[in-house]
Structures are given as structure tokens and as C-alpha cells.
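What you see is the complex with one protein chain gone and the rest in place.
Chain lettering (A, B and C) follows the sequence in which the chains are written, and residue indices restart at 1 in each chain.
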Amino acid sequence: LPVVLERYLEKAGVMQKLRPYLDASGQVKNEFARCLMAEFFGTLLFQMFGGSAPAKDTTAPAANGFALVAVIYAFANISGAHINPAVTFALICTGHMKWWKGLLYMIAQILGAIFGALIYTSLIPALHLGAGAGSPGCFGPSAGVKNGDVFGWEVMMTFLLVMTVYAAAVAKPGHGNTAPLAIGLSLYAAAISGGPYTGASLNPARTIGPAVVFTCNVGISFLYIVAEFFGAACAAGLSIFLYGRAPDSVRR
Amino acid sequence: LPVVLERYLEKAGVMQKLRPYLDASGQVKNEFARCLMAEFFGTLLFQMFGGSAPAKDTTAPAANGFALVAVIYAFANISGAHINPAVTFALICTGHMKWWKGLLYMIAQILGAIFGALIYTSLIPALHLGAGAGSPGCFGPSAGVKNGDVFGWEVMMTFLLVMTVYAAAVAKPGHGNTAPLAIGLSLYAAAISGGPYTGASLNPARTIGPAVVFTCNVGISFLYIVAEFFGAACAAGLSIFLYGRAPDSVRR
Amino acid sequence: LPVVLERYLEKAGVMQKLRPYLDASGQVKNEFARCLMAEFFGTLLFQMFGGSAPAKDTTAPAANGFALVAVIYAFANISGAHINPAVTFALICTGHMKWWKGLLYMIAQILGAIFGALIYTSLIPALHLGAGAGSPGCFGPSAGVKNGDVFGWEVMMTFLLVMTVYAAAVAKPGHGNTAPLAIGLSLYAAAISGGPYTGASLNPARTIGPAVVFTCNVGISFLYIVAEFFGAACAAGLSIFLYGRAPDSVRR
Partner (left out) sequence: LPVVLERYLEKAGVMQKLRPYLDASGQVKNEFARCLMAEFFGTLLFQMFGGSAPAKDTTAPAANGFALVAVIYAFANISGAHINPAVTFALICTGHMKWWKGLLYMIAQILGAIFGALIYTSLIPALHLGAGAGSPGCFGPSAGVKNGDVFGWEVMMTFLLVMTVYAAAVAKPGHGNTAPLAIGLSLYAAAISGGPYTGASLNPARTIGPAVVFTCNVGISFLYIVAEFFGAACAAGLSIFLYGRAPDSVRR
């Protein structure tokens, strides 16, 4: 079958166009292109399974936490598996990533989230583009929750997530093969406690994807995104005090 | 007691027949035979505990995710613990496994799933052979879910599972001793989100086993199986772009 | 404070009696005595937290699975943390443990379970010795479940548990620091699926402890215990085929 498929793609002219970019084993030659692919597909899958989970007690936290665990395991050895523009932003702040590379990561992540939301739009009966607030994956404050509360929760939750990312996967020695688990479980815990107030986004791509696809909570989304980047910047700041900036970036 | 049992088996002539296939320590000499035994018993146990779990919120996802974790830990060092014809199919596609070995793996897996379903048929009161749709472990679309939705969910869920398998357990460096956990948690997350639509099979053996034992949803099972193999093939394709084909298979 | 306590014990004459058995650092000199202490306290804690957990969906499975994870991590480097006479029995069968050492392990485990049940008897309001069937930690078949079903479920669940023990913690290479997690999650999964039928004991000490303390289901307890040892023996048998007997036991 795979040979059949490959021959079919060959006939259709797809393989000929791809070949210059692939080595003999079929791997994409350009390492950074592989990174962007990993961020795109990683965020797509994270949006797909995290965003479509039913919200109830530990149900959505488990789906989001464990989907993040799986997706980080799946793509960590390619791109580092940020899967989150706030994580990428923090790493730019601390000198672990060049800003233009980070910007391309973020674009790949946001496109991934949009495609992820598009896919479950087509797979969930009665769901459609522009379905508005309350669509799966949309974030907005619960009844009685003020904008300041949303801001504070998203800051604190993203702070926990990004501190865990630094300790587990960025600083040396980190936590090796258990890093993805550490990071996913920080989201699981945050989502149980903060979820009832903000829905627990912690991730600008996860905020933007459904907002674009369902035109939901567009006004408040900006607040979420600012809070997420701010929480990540706070974690970057504390991580500088605890671990220092990236070794090569000291002379920046 | 074990000595008693062994003597009893000796008397019954079972040990004499087995002896030529065993070394001095009692281990089955043929490595590939051990692999098939691992795939058979692994899938049997996975079907037994995953298929018989009550379906509710995180209950069935936890049973299936953690049963898969346990079973992969239990048999990974023998056969690689595919436990899933879609995983085996993907590894054939990327040149990590010879097709005829893979085919025997798949047969062992499907037989394991059938026996697993048979065992719980006998252990669950009032359940019987041919009990039809709704029997524990049977997969079928929920009310209002169209065939295209079933296809899409099973493709995406299997895609996540098989990408995690590649990154954690096939590509070098993988994720060592945490690989079974990564793979099981990808199923846990997928089953929370996709379960409400398709029941979350992700595994042709898990689809076939109960369909055979309970004669349930036989028509739709084919759709599940095609979707699962297709999702695995997509993951195989992406894994070629990210990691390349198996080193020895380049000159194939 | 610890110095105060130590002086108090010194005065009371406790330290003088202990001293001959301790080295300069306070460690118990006899390694096997440390093993028995680990099995006693490990099973005590496992009974205490596993046995007193409320039974609901994933609640009891999580408490039992994660208590087992914690207890194995806590005592694995002392005694191997069997915490279960069925595990010890399997290791005797495959030549990994001398029978008289195993017997002492089992006694320590059963005493631990009895003390664990005694402790929560005193800490749960309105619970008392001899409170009978339905007391926390007591095992018995659910309504409509026949003796044969109880036997089958306990065999299969213990089989899964002990296979995971062999692969993760006994065979070489095992799964290192993730072994306790693998074993605990096998119990978690088994307890979700089999719990509704038998309560999911998988462990003769866990069966005996509450039966002694609450005089509950004494008749049926024998069936549980036989099933658990039988399931463990089956796993020992399969493990001989897959890994062989213990290296030193071949010439036994």
C-alpha cells in the first residue's frame, strides 16, 4: 500500500516537487523547516484534542494535560515542542531563541491551532464556522468573573506552565525524558483550578485559533493573549534570577 | 506448588512436547515466536481491560489509556509491544518491519483481541456471544454522527497515537522508559475528545475482536479499520519527513 | 525536637535495646530485617489508603493505583516492594526468591494489611472491629456476579499486574525508575474494569487484612486468594517462556 500511494503521488507530480527538499531517506533536509512542521502539527493536534474536550470536572483538564504530554513527547526531539507562542516568547526573552526564528514558530503554532479548530468543526455534528461564543475551544470568562480576574488567572497559570518548561526542558540539568510529563501535568493542575474562571487557555495560539474559526469572544481574546505573554515574561524573569540567561546570549 | 504443577504437566505429557522449543532456563528459543506471544497476550489483556471498561467521562479513557501503558511496559522489551495492527502497518510503511513479519504480528493481535473479548464475555453476567451492538468493547457512531465524522475522528486519533509511537519508541533518540507512558496518555487524551463521537477505537484489532465475538456493527467496522490504517499511514508519511525512513530500508 | 525525642527514648530504655541491631548511622544492620520492615510498612500504607478510598468511577482505582505507585517508589530500593503475596509467590515460582524468604515476606505483608485496616478502623467515624460486609476495604462479588466470574476476573487482573511486575522490575533490562508507575497503572486500569464485579483485590494481603479486621466475606475470601495466586502463577509461567527462570535458579 505505501508503495502504491507513493507511486500515485509520483504520477500526480507531488513527489517530483518535494524531492529537492528531501534527502535519500525521505527526511526534509532543512532542519528549521522540520521545526516549523513540528510546531504546526503539534499545535494542530493539541488544539484538535484539547479544544474539543467536554468541559466537566477533570475531563477537560485531563484531555488538555495529556494531549499536551503526548504532543510534547511527539515533537520535542524535532523542535523542542513549544506548541505555545507564550513559551516561545519567554525563550526569546531569555536569549534561548533568536527573535525571527521565534516569530516563525509562533506563526506555525497559530496556523496549527486554526487548522486544528477547522478540523473539529467539520467532525462535530451541527458545529459550523462562525458558530460564536460557546463553541468548543472558545475561551471567555464565566459568569461573574471580571476582566481583572481573567487577567490574573491567565498570568498565574502561564507562569506555572513556563516555570515548569524552564526547569524541565531548558535549564541544565533538566528533567530528561520526564519533562513532557512535568509540563503537561502543570497544565492539568492549572486547568482544574483556573478553568472554572477563564476556561484555562495559557496559550495565545489556543486563544486565537477558535476565535478566528468561530468568531467567538474576539474582544476579550486580546486580554487573554496579553495576560499569557505577561505571565510568560514573568516566568522568564524569574528563570533569569534562578538559572541565568542562555549561555550564548550573555554578551548580547 | 510450581514444582507440583510442573510435575503434573510433565505427567500429562505437555512438558515433553514443549521441551524442544525451550532452552535450559525455560525460555522459548525462537525470538520471533516470543514476539508473537507478546503481541497475542498484550492485545488480549488490552482488549480485556480496555474493552470492558464502563463508558463515562474519564472512566473509559483512563482504563484504556492506562491499560495500554501497562501492556506496553509489560511487552515492549519482547516484541516492541505494537498491540495494534495500525502501528504495525505504519512500521511496515517506513521500512522498520518486514511485511510478512508485520502480517504475523497483526494476526497475533487480532487473535488476542478475539480471545480478550471472549474472556470478558464469560466473566460479565448476562453477556453472551453474538450479543450485538452495545456490547462492551463494540464501536459504533453515536447518535447524529455521520460516517464521514467517524472516519475523520479515527484518522486524527490514530494519527496522534502513531506520531507519539514514532517519536517515543521508534526514532533515535526516543524517550526511553517513558515511551509507554507517552503512548498511553495520547490514547487517554484522544479517547476523552473523540470517544463521544466514535467510541475511540484507534486500533483495527480492537475493532475486529468485539465485532467477531458479539457480531456488532459489522458494516461500520470496515470504515473504522480503513480510517485507522489511513491515519497510521499519514503518521508514517509525516514521520518520514521528520525522521526519514528506517536506516536499513533506504536502499529498498 | 528529634534530639529531645531520642533522649526521651534513651531514658525509657528503648534505644539501649535497639542499639545492638543498629549501625553508627542508625540503620538497621540486618538487610533482610530491613526488607521485612519495608514489606510491613509498605503494605500497611497501601491497605490504609487503598482500602479506605471511596468507591466511585475512577476514585477508588486512582487511590489504589497511585497509592501502589507511591508505596513501590517508597520501598522498592529496600525490599523490591512486592507489597503483595501473589507477587512474592510468582517470584518464588520463577526462582527469583527462596521460598522461606518469600514466606516471611508474605507474613510481613499480611500483618501490614491487618495493621493498615486497624488504623483506618480507628480513624473512620462509626467504623468498628467486626463491622462485617460492606466495611471499607472488604472484597465481595457485586449483585449477580457468580463465583466463577470472581475467580476469572481476579485471575486476569492479577495476571496483568504480575506480567507488568516481571517486565518492569524483574527481567533485564527492566524499565528502571518508571517501573513503579507501570505497575501502579496496571492496577488502576484493572480496577476500573474489574472493580464493578469483584472490587478488584489482586492481592491476598489486601483480601485477608479487612476480612480479619471486619470479619467480612470470610467464606468468599478463600476464592479470591486462590484466584490471585493462580493468576500470579500463570504470569510466572508466561514469564518463564518469555524471559526464562532466574539465572541462578536454572540448576535448582
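Note that in this section contacts are C-beta pairs under 8 Å (C-beta built on N, C-alpha and C of every residue); 3 or more make two chains touch, one makes a residue touch a chain.
Remember, it's a predicted structure, so these values are computed and weren't measured experimentally.
J.: Which shown chains does the hidden chain touch?
T.: A, C
J.: Among C:Gly102, C:Pro141 or C:Pro180, choose the residue that contacts the chain missing from this document, as touch is defined above.
T.: The one listed residue touching the chain not shown is C:Pro180.
J.: Would you mind spotting which of A:Thr88, A:Thr178, A:Thr207 or A:Ser221 touches the chain that isn't drawn?
T.: A:Thr178
J.: Can you say which of C:Gly13, C:Pro125 or C:Gly219 touches the chain missing from this structure?
T.: Per the contact definition at the top, the residue touching the missing chain is C:Pro125.
J.: List the subunit A residues touching the unshown chain?
T.: 57-58, 61-62, 65, 89, 92-94, 144-146, 149, 152-153, 156-157, 159-160, 163-164, 166-168, 171, 173-179, 181-183, 185-186, 188-190, 192-194, 196-197, 229, 233, 236, 238, 240-245, 247, 250
J.: With the missing chain put back, which residues of subunit C would touch it? List them for me.
T.: Those residues of subunit C that touch the unshown chain are 1-2, 5, 22-28, 34, 37-38, 41, 45, 48-50, 52-54, 56-59, 62-64, 66-67, 69-71, 73-78, 119, 122-126, 177-178, 180-181, 184.
The rule is short, and it goes like this: only the chains that are shown with their structure count from here on.
J.: Which chains make contact with subunit B and with subunit C at once?
T.: none
J.: Please state the rotation angle, between 0 and 180 degrees and to the nearest 5, that superposes the Cα atoms of subunit A on subunit B.
T.: That rotation is 90 degrees, given to the nearest 5.
J.: If I average the Cα coordinates per chain and compare with the overall Cα mean, which chain comes out closest?
T.: Of the chains present, the most centrally placed is B.
J.: Would you mind pulling out the distance in Å between where the CA atoms of subunit A average out and where those of subunit B do?
T.: Centre-to-centre distance between subunit A and subunit B: 29 Å.
J.: Distance between subunit A and subunit C based on Cα centroids, please, to the nearest Å.
T.: 41
J.: Can you list the subunit C residues in contact with two or more other chains?
T.: Residues of subunit C touching two or more partner chains: there are none.
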